[in-house]
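Below you will find the structure I want to go over with you.
Note that this complex is displayed minus one protein chain, with the remaining chains in position.
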Amino acid sequence: MVTIPVGELRVQSRPNPGQAWLADLFTSLPALADNSVLAAQQQRCRQALAGEALPSRRQEAWRFTDTSAITAIPAQPLPRQAAAALPAPPANVLRLVLAGSGDPLQGVVLPVGLERLEAGALEALFGEALEANGAAAAWPVRLNGAVAGQVLALRVRQPVPTLLELVSDTGDAAGVQGLRLLLVLDPGASLEVLEVHRARGANLTSVVLEARLGRGARLRHGLLAQGQSPQPAVAERPTAACAAPVLLHHLAAVQDPDSELELIAAVAGWGLARLEPLVLQRSGAASTRLRGLQRVDGSQVVDTHSRVLFAGPDGRLDQVHKALADGSGRSVFNGAVVVPRQAQRTDAAQLSRSLLLSDRARIDTKPELEIVADDVKCAHGATVSRLQQNELFYLQSRGIAADQAARLLLRGFCEEVLAELPAPSALWQPLALLMGEEPAP
Amino acid sequence: MIRPDAPVLLEICDLRASVEEQPILKGVNLTLRAGEIHAVMGRNGSGKSTLSKVLAGHPAYRVTGGSVLYRGDDLLALQPEQRARIGLFLGFQYPVEIPGVSNLEFLRVATNARRLEQGLEELDTFAFEDLVRERLQVVQMDPAFLERSVNEGFSGGEKKRNEILQMALLQPLVAILDETDSGLDIDALRIVAGGVNQLASADNATLLITHYQRLLDVITPDYVHVMAAGRILRTGGKELALELEERGYDWVDVEIERLEASELEALAAAQGSRTPAEVG
Partner (left out) sequence: MTAAATVGDLVSQPYKYGFVTDIETEKIAKGLSEDVVRLISAKKDEPAFLLDFRLRAYQQWLKMDEPDWASIGHAPIDYQNIIYYAAPKQQAKKASLDEVDPKLLETFEKLGIPLSEQKRLSNVAVDAVFDSVSIATTYKEKLAEHGVIFCSISEAVKDHAELIERYLGTVVPSNDNYFSALNSAVFSDGSFVFIPKGVACPMDLSTYFRINSGDTGQFERTLIVAEEGASVSYLEGCTAPMFDTNQLHAAVVELVALDDASIKYSTVQNWYAGDENGVGGIYNFVTKRGQCRGDRSHISWTQVETGSAITWKYPSCVLQGADSVGEFYSVALTNNHQQADTGTKMFHIGPRTRSTIVSKGISAGHSSNSYRGLVQMGPKAVGARNYSQCDSMLIGDQAAANTYPYIRSQQPDASIEHEASTCRISADQLFYLQSRGIGFEEAVSMMVSGFCRDVFNQLPLEFAAEADKLLALKLEGSVG
């Protein structure tokens, strides 16, 4: 709370709803009392947030993103609830259920090559990738720091043949949960991860995932974020009674040379989802592959803000981001690629393709290329349109009805990204979600 | 055509050159007189392409020893563009694409730079169009290529024809054609070779760099040089090329090994005879 000196002629500003919301949240969520890295972080973040409002559109990074969905979520910790019924994992998949509290590794036998990160390493590496990506002070990161009570930290020692599935299902519970993850891949190690988030109630899931890839390491990370918002007719303006779920997902990766990182994200159904994948190629010479697919409908907002920084030569980036905007939804993509002087021979390509499916929906796309090195190949492209009329016509001329033809084309548009998710993702029926259809029972 | 009294156009003497500190040319000797056609043959990595680049003045190659005289003057002291203006031409193995720069404009600027050097007057756009249309015949090239950007989107054969067109416009005294036959089908090869033959005269000399006999079936060389490990190992008439075709290059390896062994010995002997003070 800012105190105004007595006698000074200033009108006290109205209490910021964001600040009040945060204050309530922190009151209802007792601070950690131990001397862990989490507790130290929590204190820092709560302090930093106390004086700060919610991100507003006056900030360039939030210019197109309405954050009012956040304060519509009850400012309380997510109540502990019975484990949701989840489809059984396929063979060769290790499932860890994340709930923001309790140890997800409790009673779990980890496969060879995958182990709990030792305490000393956790101490040393916690927050490092965020710091390196310049993201430690980002609002979603601070919020996560202020609420997360548990960190899942894993070390990958060698190639792990088992897929690691991380699942959080908040169901229709009301409140806020913070999930914190840290993956450390030793040189030459490899891991495939599928992170699944499901929510349908007035709850907010905040995720911060840090990943360190040693020399020659490989990480393939699929993110499937399935929200279910109340029907648009009910929720023109989000209120606590019918608030749609919120996802704030922040991923900070640091890559050593010869490492390969693949991030494949498919997001739909959230009142507000903000994804911030940040990648630093610490000495260049690594390979980064980003695939994104997002869909908005009703009054939903999905915003992806990606940033890839090449801090050394010979780095590669291959990025494709796709968006579908229906209803009165709002889709935002901001993709920054930064190529400083030392990043000679960088080869970076970024493509953004958006389909606008309704005349009440909106799409905002902003690629950002910042280049100082001269011997680089950097190309980007962006298109916004509706479905290609000639493609539609072609299908129709073969006897396919217009709406069916449109669905076929949309399906193709989505499949291009979904096909890259780790195979066990099929269990969660990502296509139905992206197509705005009810998943099959 | 060999005429012992013909003027010497190019005299390469013990030429040594390296790229990125790696010695590639290790003492090349070669003399080109007016009217002669020379062929330099050799395996990949023998240094033949390096020789052509060094002669044209490519900035990535560093001359570490020897000399090259062009009509009696030091060639190596000149910038690449000066070499071109006084009549040295390199036909590239991989002609570079230059988007945005019109081929016609490029040819005109290059031709005028050469003409200026020769004391001729510059051609205006109209006069040049006439000239270039006439020279297009040499390589049977479609005038449409003039309107495109330099080599951009040209097929391999079209690029090589564009090289010979440039040669026809610049009228060099010494033309070095680096693997001009590579990537050409038989028809394109005939057209390109026909162009080279038309342009060869008693006043100029041609240096063909190739590793196949098939180019030499259509352009008859006066001399054939075999290059290996950065030097010219053997020189003969056109029959040497046939011999190479028949015997392959394996014998070259044997000879090189022998040569390098004897050089090492000589080097060791020379060092051994020095006093310690000299070595220090």
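Note that the chains take the letters A and B in the order they are written out, and that residue 1 is the start of every chain.
The rule is short, and it goes like this: a contact is a pair of C-beta atoms (placed from the backbone, for glycine too) under 8 Å apart; a residue touches a chain by one contact, two chains touch by 3 or more.
Note that the structure is a prediction, hence the values are computed from the model and not measured.
Set against the missing chain, the residues B:45, B:99, B:153 or B:237 yield one that touches it, B:99. The omitted chain makes contact with just one of the residues B:117, B:217 or B:255: B:117.
The chain not shown here is touched by just one of A:213, A:317 or A:363, and that residue is A:363. Contact between chain A and the absent chain runs through residues 60, 64, 341, 344, 354, 356-386.
Taking the whole complex into account, chain B touches the unshown chain at residues 56-60, 79-81, 83-85, 89-90, 92, 95-102, 105-106, 109-110, 113-114, 117, 149-150, 166, 170.
In this text, only the chains that are shown with their structure count from here on.
The distance from the centre of chain A to the centre of chain B, each centre being the mean of the chain's C-alpha atoms, comes to 58 Å.
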